[in-house]
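A protein chain is absent from this complex, but the other protein chains hold their places.
Let's turn to chain A:
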C-alpha cells in the first residue's frame, strides 16, 4: 500500500547511533534554553544596565536567528537532507526575505504620511 515507496526513504538507525543522536538532541535543548534565558534576562535588565535599545534589539534578533537555525537544522533534520533539498527549502524563503528588506528600505519612508486615522480610532 506504500504508493510513494516511503519505506525506501524512511530514515532508520541502530541503538548505537541512537545514543549519539539523543546526546545531540539534549545538547541542542540546552543551547535553546540558554539562549531563551539570556533573552529574557536581557529583556529585564537592559534598562538598569544602561545598554542602548538598538543594541538590545539587534541582540534579540540575532539570538532568535540562532535558535531558528538550530531548530531547523537539527530538530527538523534539514541539516541531514541532501543539499539540493536544503536549497529547495531555503532559497524561496531567502528570496522572500531579500524582497521584504528591499520593501522596508524603499517603501517605508512615507509610512508616516499615510492617514491611518480610521484604523487608529
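One rule holds in what follows: a residue touches a chain if its C-beta (ideal position, glycine included) is under 8 Å from a C-beta of that chain, and two chains touch if they have at least 3 such contacts; residues count from 1.
The rule we apply is simple: contacts and distances are computed from a predicted model.
For the chain that is left out, the UniProt protein name among "Phosphate transport system permease protein", "Aspartate carbamoyltransferase", "Cytochrome oxidase subunit III" or "Hydrogenase-4 component E" is "Cytochrome oxidase subunit III".
Hidden from this view is one chain, which touches chain A at 2, 4-15, 18, 21-22, 25-26, 29, 32-33, 36-37, 39-40, 43-44, 57, 60-61, 63-64, 67-68, 71-72, 75-77, 80-85, 88-89, 92-93, 96-97, 100, 104, 108, 111-112, 114, 116, 119-121.
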